[in-house]
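My structure is below; once you've seen it, I'll send some questions.
Every protein chain except one is present and positioned as in the full complex.
Moving on to subunit A:
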């Protein structure tokens, strides 16, 4: 199975500082960025609207309120490619059509997560949705940088395991 994090954006392309809460903005000129410009994603093959939609989809599929947008951006960055652009264009168009059928101007125009989840449920059997969801399983959760947010410590051999570092330190039982 591939590791999207390795195929995706490098740190150089993201200004990975703290991210302010708030919706993504289409910054124009081939970029989308956080509203405070704390980070940005360059798009080349797909449109800014499509990348912004992918990012919101990623957040709505696997919402973790303590995980910043920049990690989701890394997870979906690989869709900005010539190989994926047709799938993305068709998928985002279908998603926006589903949103209009539900009374919104677009998927991104639906303000509440619950409203967007309702829209996603309408397309969840499509190849596009399943590709995005399946890719996130490794693309998001296999980023070593997100592990500490979940309290997962990762590799331990180089530190001698946990034999002297708390394998049995539970104190609340």
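Worth a mention:
Here, contacts are C-beta pairs under 8 Å (C-beta built on N, C-alpha and C of every residue); 3 or more make two chains touch, one makes a residue touch a chain; residues count from 1.
In this section, contacts and distances are computed from a predicted model.
The chain that is not shown carries the UniProt protein name "GMC family oxidoreductase", picked from "Phenylacetic acid degradation protein", "GMC family oxidoreductase", "Sugar ABC transporter permease" or "Cytochrome c oxidase subunit 1".
Listed for subunit A, the residues touching the missing chain in the whole complex are 1, 3, 60-64, 66, 117, 124, 133, 137-138, 140-142, 147, 150-158, 160-163, 165-170, 172-173.
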